[in-house]
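With one protein chain withheld, the remaining protein chains of the complex are depicted in position.
For chain A:
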Amino acid sequence: MIKLENVEKVYRTSAIETLALNNININVRKGEFVSIMGPSGCGKSTLLNIMGLLDTPSKGHIEIDGSKVEKYTDKSLAHLRNQKLGFIFQSFHLINDLSVIDNVEIPLLYRTSSSKDRRELAQEALEKVGLSNRMKHFPKQLSGGQKQRVAIARAIVGKPEIILADEPTGNLDSAMGNEILSILQQLNEGGATIVMVTHDDAMAKRTHRLIRLFDGTQVF
């Protein structure tokens, strides 16, 4: 589903050159739930951004669902992100000026769908994460766990095949974290391929496979 071959990422400034990722080779199969672990600054988020086509590697190849994306234009990459990928972030990234349901609808704005269809899909996604009673609320009126559930609803509203989660439980207490992970497991059981960055060993153990990074290098 996601294939990375010899991926390298170097950040260059006029003064220094930082090797963020070095010779990464990962193959995430369809329906897998993979976690990425490693100490802070080891390149986990960089790797997830590259997988999510939000960043480009300095070297190497990426394949998403069998398509090599190196030569994709901005428009094609945006289309691929919109259709195939769903993102969940540690700090939720909800738009405070929009209601819960309007936040969930965002990925559908970049598709050709009617407002009625968008509303129906958003309601469906919110029901899946158990927030159908909070649709008209605004993010500031929600707890951290509820915010993350809204973010999950937003990630799944377009029915993407891949969900990329960057420390989704990082800002939550353990009870809330478990609840979020249970939702992700349910989604995985429903067929979604999930790649999750985490610091938590207990969370990582509940996934199918663990990828460890250290100083930008994959540790087996």
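Throughout what follows, a residue touches a chain if its C-beta (ideal position, glycine included) is under 8 Å from a C-beta of that chain, and two chains touch if they have at least 3 such contacts; residues count from 1.
Simple rule for what comes next: contacts and distances are computed from a predicted model.
The UniProt record for the undisplayed chain lists the protein name "Putative ABC transport system permease protein", from the options "Putative ABC transport system permease protein", "RagB/SusD family nutrient uptake outer membrane protein", "Serine/threonine protein kinase" or "Biopolymer transporter ExbD".
Screening A:6, A:91 or A:143 against the full complex identifies A:91 as the residue touching the chain left out.
Touch with the chain omitted from the figure is made, among A:58, A:82 or A:185, by A:82. One of A:102, A:124, A:179 or A:200 touches the chain omitted from the figure, and that residue is A:102. Where chain A meets the missing chain, the touching residues are 45-46, 49, 52, 54-55, 74-75, 78-79, 81-83, 85, 87, 89, 91, 93, 95, 97-99, 102, 105-107, 109-111, 115, 154, 158.
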